[in-house]
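Here the complex is missing one protein chain, while the rest keep their positions.
Letters A, B and C mark the chains as written, and numbering starts fresh at 1 in each.
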Amino acid sequence: MGDNRRIRLGMVGGGIGAFFGEVHRMAARLDNRFELVAGAFSSDPKRSRESGEQLGLDSARCYDDFANMVSQESQRQDCIEVVAVVTPNHLHFAPAQAFLEAGIHVICDKPLTTSLKEARQLQTLVIESGLLFAVTYTYCGYPMVREAREMIGRGDLGAIRVVQVEYPQQWLSSAIETTGQKQAAWRTDPTCAGVGGSLGDIGTHAFHLCEFVTGLKVERILADLKAFVVGRQLDDNAYVLLHFNNGARGALWASQVAVGHDNGLRLRIYGERASLEWFQEAPDQLQYTPLNQSRRTFTRGSDAVGDSTAQLTRLPAGHPEGLLEAFANLYREVADQLVMQNREEIASTPLLPTVDAGVRGVHFVETAVASAGKGGIWLSLE
Amino acid sequence: MGDNRRIRLGMVGGGIGAFFGEVHRMAARLDNRFELVAGAFSSDPKRSRESGEQLGLDSARCYDDFANMVSQESQRQDCIEVVAVVTPNHLHFAPAQAFLEAGIHVICDKPLTTSLKEARQLQTLVIESGLLFAVTYTYCGYPMVREAREMIGRGDLGAIRVVQVEYPQQWLSSAIETTGQKQAAWRTDPTCAGVGGSLGDIGTHAFHLCEFVTGLKVERILADLKAFVVGRQLDDNAYVLLHFNNGARGALWASQVAVGHDNGLRLRIYGERASLEWFQEAPDQLQYTPLNQSRRTFTRGSDAVGDSTAQLTRLPAGHPEGLLEAFANLYREVADQLVMQNREEIASTPLLPTVDAGVRGVHFVETAVASAGKGGIWLSLE
Amino acid sequence: MGDNRRIRLGMVGGGIGAFFGEVHRMAARLDNRFELVAGAFSSDPKRSRESGEQLGLDSARCYDDFANMVSQESQRQDCIEVVAVVTPNHLHFAPAQAFLEAGIHVICDKPLTTSLKEARQLQTLVIESGLLFAVTYTYCGYPMVREAREMIGRGDLGAIRVVQVEYPQQWLSSAIETTGQKQAAWRTDPTCAGVGGSLGDIGTHAFHLCEFVTGLKVERILADLKAFVVGRQLDDNAYVLLHFNNGARGALWASQVAVGHDNGLRLRIYGERASLEWFQEAPDQLQYTPLNQSRRTFTRGSDAVGDSTAQLTRLPAGHPEGLLEAFANLYREVADQLVMQNREEIASTPLLPTVDAGVRGVHFVETAVASAGKGGIWLSLE
Partner (left out) sequence: MGDNRRIRLGMVGGGIGAFFGEVHRMAARLDNRFELVAGAFSSDPKRSRESGEQLGLDSARCYDDFANMVSQESQRQDCIEVVAVVTPNHLHFAPAQAFLEAGIHVICDKPLTTSLKEARQLQTLVIESGLLFAVTYTYCGYPMVREAREMIGRGDLGAIRVVQVEYPQQWLSSAIETTGQKQAAWRTDPTCAGVGGSLGDIGTHAFHLCEFVTGLKVERILADLKAFVVGRQLDDNAYVLLHFNNGARGALWASQVAVGHDNGLRLRIYGERASLEWFQEAPDQLQYTPLNQSRRTFTRGSDAVGDSTAQLTRLPAGHPEGLLEAFANLYREVADQLVMQNREEIASTPLLPTVDAGVRGVHFVETAVASAGKGGIWLSLE
């Protein structure tokens, strides 16, 4: 806490327009702990440079490719301290290896690599170098996921018996990879995605969550994979039965043809004495039910939640974390207006609440107090 | 879009530890459109300066009070362009007036002021100056609130008949203002909060939302106010009946003694042909029900949602906006570790997913594919 | 309990096709405590007789009108013991009075009468006669409504502060009373319904529920009524503010133009220490939230529920009471088939599960056990 300096961050991939690169940048900005100073944002050198400039970077640090970036950054006094690798799956390994060899910490998207062999090479490098290597299994960053892990760790559920995890999505229900949709194209192409389709893209999230929250290890698995969409080479629906190291049983379902689900990651854990349920689309809640008792809904930010969970929480209970984005929308609209040249345009803002809205609120309060003060009578608001 | 420069932002109030000041700063950082460069963060000059320094500001621009800030900033070439006023209600007026008079745009918390007279003075100043004055009625920044407004505006509901808005909270159910809780103390004190208790603090949000979403104006009101907690001077429960300018009827309920609710703002609007429901604790959803048809759940980011709503959305459907915070938690943990002196501490990170978690995921995928490839047999994961 | 004899029941109104008459009869049959033996089912003598005969009654006890029914039944040895009055509102008073005067107990629909004067006359008759007079405020028969009343009665919530009750429906959103819809016609006609529209039809249910569950009395009210549909003479939207005898405040909203709601009766009660919420469309649940604690969901039939509630429960927890109807559907389909003349039709039952479905289930079990017994392998189900 004492050391609030901002850490020098680099990025590989994630040029302007790449959806997930901007998510990484917003996350890095939120707590003001990082400063993005360098990047090789695209395999196209021109696009890489333009992206960096739009992000306000020094053009000397907008690199043509990650190899240049490694060699030049490592010679600088103010070299980046950590790099975020946000490329498609098959392009994680090479840059991750190069930055580790240069002594630079790494933040990398999942799945780590497209083969176990490469994954283990990185693991060895990390052990030898002592560097930090974070994999962005995003969902374990939710406060209530941490809370679930703590509850299980201290025995609130008794021995774990059954683990149900599912991750249904609908977005690959038809062959959109043949229509020019880039996300779909690389995620269904074995040369980019590796051997797993839905398995690698979302199944790995679900699998990590199981082990993360329970603290158990899966020992044996049995899988039933299927590609429903004609012509698709990788699974778009995966069932995996799970045997855990303590004797618990489980099932994992990942699907990208589950019509009606956007991002329905759901985890349910049944112990001898209680159960937990967490659903990613309502992430601030955790359902806890002791055997033969009523179901309780724990909420992020409430008194029922432990200290370590509370530390990950930026807003009080009842304010979903998306409130920050709502708030940021107002700030964005202020910014949009302030960069306009013409003051008259400002006067015509239709949606941003202005002083008029402020006056109206005060008017409401005073009139309501007056109405009640007279015993509850009707008064005009003009 | 073309102009991506960051706008120079100042802040009055919101010193380190003040909950809402940090919310303003996170919102301002999220899209990287503002740079906080000056502030008078506290009525205690020493605390103001310390806050500014912790935020990484130039110490010359950490001011003792807003009066100094106005006079000195307005003489600088790089003067702040906009100031955020995040003080308690009774301290909005003076700084807002001063900055407007100095030609600086203002972002101000709600309720605007503690009297209608002051509110109208600010309104006049804004009209005369042509400056931007934004009031942070946060909830109108939610994408699905904007969507609701658009739907009503284009006639999806037909003529509006009934508006039900409620804002129940539980946090003032007992006399916590007498226990040293600062937020409770000023919000229940007429000299700081003005004439409305729950009415001013949350009723104004609810009232703004009604008019914002429907595009109607409330013409007459009748209020029934009550302070349930013994010794409390301002209302902690408010009922207000509403007559709208088109003949619609409505009721507003604001309560801070509604046990069980954290921040339960809910808006329901009934038209001749359809109805809408929005609930702040699940802000990504909007319930829409045409007369005698099935209820439909619109979600932020889905195809059903209009363009202007989509522009306010940073993540695809199914990813609640709190996902950004989950993601930011991982980044924060990376930062925490990188500022540690001792590399060995890094090795002991318990929760941040590291290369080991990455390897495990790849192992899972390869083994599952192998199991399915052999017709669905059990395989070991070691 | 010892006395299981079936009580002789008569009915006024509720001929074949009248929706609510059949609901009364099903309710009376469910526990096998009543035997319907007489009736004046319609103001049309022919229709009354036909209805009685279809119901299997002795034709001598199918009367032309309630006056005949009173005079003839009271001369029989096996006279009805109780009569159910299920006519429109304005036709409750006369039969209720006549049966009471003949010494016969009464079950009567709500609202009791169309004027307070008549209501009080019946009250006097009941007091003088010592007869039973039940008014079918149906919702207080739900087990979880009884549970709520018990919890409040024993102080689980502390002193009650706020009562929110609402009863929104959509069915009168347009002028269906002008289209031949009989239910709508009499309920919107002051000569049949009395002075209240939505107020009498559903507001009285909501009002009864408030007082029933809290054990409090409403002392003062203020109402805001509106008829939104052009030409309608009675309110179709009603707001009523409530002051209770212990100082609690409340609001009642009844609406029959609330698009999207079928029968959305919802009651929320806030005390000093906890709150309760009950929703008629999910009647087996009761939400209970102690101050600053997690929300708990009590369910009918669970261990958390008291003895007197348990007595009203016919099925275990998790089996919604509608399960009885699902079960009855199967029995009904059996009956439908058994009354067919042609056995061949029976063989063609498409939906009723037959022995084939039974065999299939046993096949599934044996095959699954065999699969697991061999360590989890794929087996054919033929």
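Please note the rule applied: a contact is a pair of C-beta atoms (placed from the backbone, for glycine too) under 8 Å apart; a residue touches a chain by one contact, two chains touch by 3 or more.
What you see is a predicted model; the values in this text were computed from it and never measured.
A.B. asks: Which displayed chains make contact with the chain that has been left out?
C.D. replies: Among the chains that are shown, those touched by the missing chain are A, B, C.
A.B. asks: Using the definition of touch stated at the top, determine which of A:91, A:202 or A:222 touches the missing chain.
C.D. replies: Spelled out, the listed residue whose C-beta touches the missing chain is A:222.
A.B. asks: Among A:28, A:145 or A:258, choose the residue that contacts the chain missing from this document, as touch is defined above.
C.D. replies: A:258
A.B. asks: I need the residue numbers on chain A that touch the omitted chain, in ascending order.
C.D. replies: Chain A touches the missing chain through residues 157, 161-162, 164, 166, 168, 170, 173-174, 222, 224, 226, 228, 237, 239, 241, 249, 251, 253, 255, 257-261, 270-275, 277, 287, 289-292, 295, 375-378.
A.B. asks: Spell out the interface residues on chain B facing the chain that's missing from view.
C.D. replies: On the chain B side, contact with the omitted chain comes from 222, 241, 288, 292-299, 302-304, 376.
The definition used in the following text is that only the chains that are shown with their structure count from here on.
A.B. asks: Measuring between Cα centroids, what's the chain most distant from chain C?
C.D. replies: So the farthest one, by centre of C-alpha atoms, is A.
A.B. asks: For this structure, which two chains share the highest number of contact pairs?
C.D. replies: Going pair by pair, the biggest contact count turns up for A-B.
A.B. asks: Round to the nearest whole Å and give the separation of the Cα centres of chain A and chain B.
C.D. replies: 21
A.B. asks: In whole angstrom, how far does the Cα centroid of chain B sit from the Cα centroid of chain C?
C.D. replies: Centre separation, chain B to chain C: 44 Å.
A.B. asks: Taking each residue of chain C in turn, which ones touch at least two of the other chains?
C.D. replies: 222, 241, 292, 295, 376
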